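Every protein chain except one is present and positioned as in the full complex.
The letters A and B name the chains in turn, as written, and every chain counts its residues from 1.
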Amino acid sequence: MRTALAVLRKDLLLELRTLETVPAMALFSITTFVIFHFGVNRPTVDGQLAAGILTVTLLFAGILGVNRLFVAEREQGGFDAFLLAPVDRSALLVAKASALFLFLAAFEVIAVPAFSLLLLGPPLGPALPSLIVVLALADLGIAVIGTLVSALAVQTRARDVIGPVIGLPLLIPALIATARAIGPLLGSRGPAPLAGKWLLILALYDLVFALVAYAVFDFLLED
Amino acid sequence: MAETPAIELRGVARYFGERIALRDISFALPAGATLAVLGRNGAGKSTLLRVLATLLRQHAGEVVLLGEPLPQRGFAVRGRLGLLPHEPLLYRDLSGRENLRYHARLYGVGPERVEELLRGVRMERRADEPVRLLSRGMVQRVAVCRAVLHDPEILLLDEARANLDPGASELVEPLVGRPAGRTRVITSHDPQAALAEADFALGLRDGRATFSLPADQVTPDHVRELYA
Partner (left out) sequence: MPTYGKGLRGLSILTFVTITVALALVFFYAPLDSTQGFIQKIFYIHVPLAIVSLCGFVFGGVLGVMHLRTGDRRWDMRSYVAIHMALIFGVAALLAGSIWAKASWGHWWVWNDPTLVSYLIVLLMFATYTPFRFSIEDPERQARYASVFAILGGAFVPLNFIAVRAAQQYVHPRVLTLTGSNLPGPMLLTFLVSLLGITLLYVTLWKYEMAAKNARIQIRRLRRRLLGDDDLSPLQRSAAPSL
């Protein structure tokens, strides 16, 4: 999809130029880990508790990214520019979701090691490959839902609030599956094998919402 | 045998909730001609332009552009239209060149065309600065480039010469002015200037057409009625 690549390239260029999104997400997550450190009042965490903290932090940081996704389009006429062009409009969905996915991946490169340093008891190394798989699926879900919700929110009046308010409940199944999948990986006695059922649920979630998103996105753009 | 008009509207209406933005608008514009749309703020000029640009769909009536009925055939004509609205539609944190290259990719136009246009408006040296650092006149010049990047057959101009000094105005004239030979629909706050470069004129008041005449038949009374 030539168009999607063009839009994605533009968005990555903008992010590199302005550094608005990824650094904010990374900083937010590190701060949150520190807060949790004091909140749970333990030297380290492991197991399901660790998984919960990590997943919730990722989710909230993701919401930061979601809020900013369409702001430039809205404020600087980007929607008009795109809608005027003789292109397939779903390309905007693909491009924005891909951008968000890349932003999430980029900030996780910083956030996950930070988590390991600040809070995690057991070493991260052995669990890392499985963790990456789970996070990839989770990021995909956040990217799709985030893009949809952001597009919904950007045209409303309460745009900074509506995004999280609609998006967070929608993301709860993904949150549950992600946290439960990661929990055994961070066990104090070393990682347990990855449970397939959570991956299946995440994959199903991603698939259903990706299809729904693809089907409805055009209706959000037209006037 | 009459040639197919480039733009044809019949009984077009557009509402926002219960508010009437456009009601019963009809005209036919031959290819290569210029239509001046006159009226106060809020009369419906920008709405009309957006309907013609395929950004808004009409709620009643027919819109036919280059023989293609809208909105069904919108995708077929989009590549042959150019819109220059109030906003320049440029990303402020990207440079002029980056903006134009992005649009070029969307339209399937090569980067050489970008350079050619930048040279034409004498922006080639400052095209690498972020748009937010440029003066309004320069931004408008880049915006003009954006609008004609794909050499459209129909050009829709909303105050095209806003923020341009006479020198810059001259630079963009070959791109958006009559000499380019495109079918144009222009709006302007200066009725005299608009009528001077138009073949036809349409007067709008509260969404309705008060007159639709060849430009040389528009009298000062017609114009006064729009602003009364």
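To be clear about the criterion, a residue touches a chain if its C-beta (ideal position, glycine included) is under 8 Å from a C-beta of that chain, and two chains touch if they have at least 3 such contacts.
Given the structure is predicted, the values throughout are model-derived calculations rather than measurements.
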Could you tell me which of A:72, A:148 or A:182 touches the chain that is not displayed?
-> A:148
Missing-chain contact, candidates A:14, A:50, A:138 or A:162, resolves to A:162
Could I get the residues of subunit B that touch the absent chain, sorted low to high?
-> 16-20
In subunit A, positions touching the absent partner | 148, 152, 155-158, 162, 165-166, 169-170, 172-174, 176-177, 180, 197-198, 201, 204-205, 208-209, 212, 215-216, 219-220, 222-223
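The working rule: only the chains that are shown with their structure count from here on.
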Report the residues of subunit A in contact with subunit B in the complex, numbered from low to high.
-> 2-3, 6-7, 9-10, 13-14, 17-18, 72, 76-78, 80-87, 222-223
Which residues, counting only subunit B, touch subunit A once they are in their complex?
-> 53-57, 75, 78-79, 81, 83, 85, 87-94, 98, 102-103, 105-108, 130, 146
